[in-house]
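After the structure tokens below, expect a handful of questions from me.
This part shows chain A:
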Amino acid sequence: MNEALGYIVLGALLFALGVVGFLSRRNLIVIFLSTEIMFQGVIVNLVALSRLHGNVQGQAFALFLLVIAAVEAGLALGLVVLLFRRKGTLDVERWSSMWG
Partner candidate 1 sequence: MIRDEDILNVDEPELTASERLYFPILVGMRTTFRHIFKKKITVQYPEVQRTLRVENYRGVHRLNRDADGRVACVACFMCETACPAHCIHIVAGESPWEDREKYPAQFDIDELRCIYCGMCEEACPVDAIELTPEYDLVGRTREEMIFDKEKLLEVFDRTNGVKPRKNPKITGYVATGRRNGSEPPRPGAATS
Partner candidate 2 sequence: MNHWPTLVYGLFAMGALGVYCLLPRAERSMRAAGAVLGAAALAGFLVLFARYAVSPQGSGVVFLVSGAIAIAAAVKVITHERPVYSALYFVLVVLAITPLLILQSAEFAAAALVIIYAGAILVTYVFVIMLAQQSGAAHYDRQSREPFIAVLAGFLTTAVVAAGIMELPVPAGGDPTAMGGEGPSNTEVIGRVLMADYSAALEIAGVLLLIAMIGAVVISRKRVPTEDVVESRTPGMIGREVPPY
């Protein structure tokens, strides 16, 4: 057992909560928020493991993760706004037309 254990469990819990939110919510924006929660869990893990290994590679990857999150936020929110203008709702179940 190690101090990093707590951090890894915390990261796993955050990630799992993100999964739960991603699967169960119907609001597009909240779904994207859930993915961001998963990112948070991953960042906590990366930093904790980087500390465990005594180098900063994990922190560097956390920074790359921030870039990804920013990209995702920009594009996803642009798409959400587009979809909202089209349907007037943020409900994902209204976007079932592509189910075939």
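Basis for inclusion: all candidates are chains of the complex that A comes from, given by their letters.
Note that in this section a residue touches a chain if its C-beta (ideal position, glycine included) is under 8 Å from a C-beta of that chain, and two chains touch if they have at least 3 such contacts; residues count from 1.
Computed from a predicted structure; not experimentally measured.
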Practice item. Check each candidate in turn (1 or 2) and state which touches chain A within the complex. Key: 2
Point to revise | For the chain A and candidate 2 complex, residues of the former touching the latter | key: 1-10, 12-27, 29-30, 32-34, 36-37, 40, 43-44, 47-48, 50-57, 59-60, 62-64, 66-71, 73-75, 77-82, 84-93
